[in-house]
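These notes are about the structure you will find just below.
The complex appears here minus one protein chain, its other protein chains still in place.
Read from first to last, the chains carry the letters A, B and C; within each, the first residue is number 1.
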Amino acid sequence: MSANAARRLSRMFHRISVAISAEKDHLSDLDGAIGDADHGITMSLGFQAVNGELAKHDLDEILPSEVFSLAASAFLDAVGASTGPLYATAFRKAAQALKRDETLSVAAQAAIVEAMTSGIRDRGKGQRGDKTMLDAWIPATEAAAAARDRQSSVSDMWDGILEAADAGARSTRSMVATRGRAARLGERSLGHIDPGAASAVVIIKAMKETFTENEPAE
Amino acid sequence: MSANAARRLSRMFHRISVAISAEKDHLSDLDGAIGDADHGITMSLGFQAVNGELAKHDLDEILPSEVFSLAASAFLDAVGASTGPLYATAFRKAAQALKRDETLSVAAQAAIVEAMTSGIRDRGKGQRGDKTMLDAWIPATEAAAAARDRQSSVSDMWDGILEAADAGARSTRSMVATRGRAARLGERSLGHIDPGAASAVVIIKAMKETFTENEPAE
Amino acid sequence: MKKFMNTAETMVAESTEGFVRAHEEFVAFGIDRKCIRRRHLVPGKVAIISGGGAGHEPMHIGFVGRGMLDAACVGHIFTSPTPSQIVSAIEETDTGAGCLLIVKNYDGDVMNFEMAAEMAAGRHRIEIVLACDDIETVRAGDGRGRRGVAGTLITERLLGAAAEQGAPLAALKAFGDSLSPRIRSMGVALTGVAVPHTQRTTFTLGSNEIEMGVGIHGEPGHSREPFANADTIVRRLSETIVNDIRQTTGTGLLLVNGLGGTPPAELYLAYKIARDFMVNHGLRIERSLVGAYATSLDMQGLSVTLAFLSEEEISLWDSPVATAALRWGC
Partner (left out) sequence: MKKFMNTAETMVAESTEGFVRAHEEFVAFGIDRKCIRRRHLVPGKVAIISGGGAGHEPMHIGFVGRGMLDAACVGHIFTSPTPSQIVSAIEETDTGAGCLLIVKNYDGDVMNFEMAAEMAAGRHRIEIVLACDDIETVRAGDGRGRRGVAGTLITERLLGAAAEQGAPLAALKAFGDSLSPRIRSMGVALTGVAVPHTQRTTFTLGSNEIEMGVGIHGEPGHSREPFANADTIVRRLSETIVNDIRQTTGTGLLLVNGLGGTPPAELYLAYKIARDFMVNHGLRIERSLVGAYATSLDMQGLSVTLAFLSEEEISLWDSPVATAALRWGC
């Protein structure tokens, strides 16, 4: 079961990588408007590295928490940038959370989202309204927590998470940035979606697809 | 008479300056094609300086040869470039020639053209066919010498000089440069008129107009 | 976008290799090329380490050498190096007296250097000094607003000189922190730049527009303004800096920095204007630096930096330095 779970997470990271690569230019364009135009590059490099690292391991032998740990260090070593420490810390926290429950149950899935968000928040010392990826991740976490409390189905939960993340990302358009490079633009950051929030939605969508698909027979 | 002659030379330099300034952009464009695009500037700076210098002197008190001497040092101090030494030497030689005959007779006018050409040739160590200003000045000198030998009228002589200079300048279009910056272009200098030859025609035309006009009553 | 490069992927590695080969007198690659390090370390000296994204050359690799940095880590273009690079630099250059990390104040750089410091903390004594010399921007909020730009080199030089003279880690940390109210910079761009990976320009300016208040990452600045003559532009930069700097006693050091595509002659012209402005405001300018020190790829533009230093700091500034980009006294 946990070997199977590790495979599932590996598929998840593969899906994220494909989705991010498809959005690479769009994400860099968003970053070009208020930052330094490299967000698509940093994200795709990071997830490529994660997949490269996972390809080196026998997924039958490792735990889901280890998949996240490997992802953390691979992402970090590949990227630097703002996103390296943020997602590396997110994945480390997710690994810690999974150590308590390696099953990838619905609750564990919610815990992954929560842990990632808290990792991003700790590392970047940011909050909602800063016009960063947290404006997608925090609402996503709230939706995950609410779904767990309601004992929603997997697909209901992920519908809620994605919807919340997407609305959150869109809301960054009317925010003035106070974190990251865009903070130096002041009012001029208005009218642009934050690239990190946009890529968070891409990630969450790929996670949703992974966790809600029928597990393929292997 | 010689005071009057100095005035006449001063009018000549004024006329040259006006004509060169009017052609300034065109001359720089010609230089841009095969050189460093500054020929209009160097020439107009030079002749402005000549006029500025002459304005400081009482023309009733100086000889024609002195006008050329003053022009030589003013041009040189203002310009540098290739044209500074070339025209300064030309004017110095003309001054030397005029010292033997300060009347501005037809023969003296021919001597000015010859002296200028020999000054340019000495300083630049060039010859006909190099694709330089000499390709205008050498034919002009030959025309002047022939006119003097034929004892032509002033206006016949200057018609011949200008025609020869103009034909010479136009002939540079089909030459490959071997002197000046354009020499480094090799075959690529083909098809372009040499800027220094073009400005020589402008100068010669202004000289012709000065020497062939009816002397204004003063 | 014509540049001298082969591929966007290999550009930084090839350029850095060229740099190391050209300056083997001072520098060498660290293990696995994770950092550029000083060729000869001084045992017992605090190690001074900096780094940041590529695209700012000669900053920081050009400052590795005697009297300045012991190592510099280079990331992708405009992208912080990774914690593993920084840890590697710490391990190679800490000879026992600890490490001072000089970090330009960007969230990305700060987070990566902080993670590296956490990772190496068990084995090394580490302090971090933030370089934040850019003028105060619109919403600086909790004071994290000012980013590190060209003035960072002044911090690197002074801390490098003090470390060379034997200052201990705690003193260097305190010295570094004391510098920030006294160094201010502001930049202007005549063109945007294209990040090679994306081939997109970060912003595009019309032939009659300039971007005021830019940093060194091709990002837009505070405002787009009509192009004007050098007097107007450079006085604006100078005035903003003089109004923003907190301390104006001591000796003035004036740095005019080219952003990559602006030639020396224009930088010297700008220097004249900035200097005249400062002197007319009663400031004493006694040290100067003019050149491309902290670039933003091939951006046409420049920045002006003013710093005020005590007598003692001026003698640190004047003490011997031997790096690729700054050299005197030896």
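Everything below uses one rule, namely that a contact is a pair of C-beta atoms (placed from the backbone, for glycine too) under 8 Å apart; a residue touches a chain by one contact, two chains touch by 3 or more.
Just so you know, these numbers come straight off a predicted model, no measurement behind them.
Hidden chain, full complex: it touches shown chains B, C.
Of the candidate positions C:Ser178, C:Thr204, C:Ser223 or C:Ser288, contact with the hidden chain is made by C:Ser288. Touching the missing chain, out of B:Ser17, B:Thr42, B:Ser118 or B:Thr172, is residue B:Thr42.
Considering the full assembly, C:Lys272 is the residue among C:Arg39, C:Arg125, C:Arg224 or C:Lys272 that touches the omitted chain. The omitted chain makes contact with subunit C at the following residues, 1-7, 11-12, 14-19, 21-23, 54-55, 57-58, 62, 190-191, 207, 210, 227, 229-231, 233-234, 260-273, 275, 288-290, 292, 295, 297-298, 300, 302, 322, 327-330. Interface residues of subunit B with the unshown chain, by the touch rule above, are 25, 28-29, 32-38, 40-42, 45, 76-86, 88-89, 123-124, 176, 178-181, 183-188.
Definition applied: only the chains that are shown with their structure count from here on.
If each chain is drawn as a node and touching chains are joined, the picture fits none of the line, ring, star or complete shapes. Centre-to-centre, using mean CA coordinates, subunit A is 78 Å away from subunit B.
Mean C-alpha position of subunit A lies 32 Å from that of subunit C.
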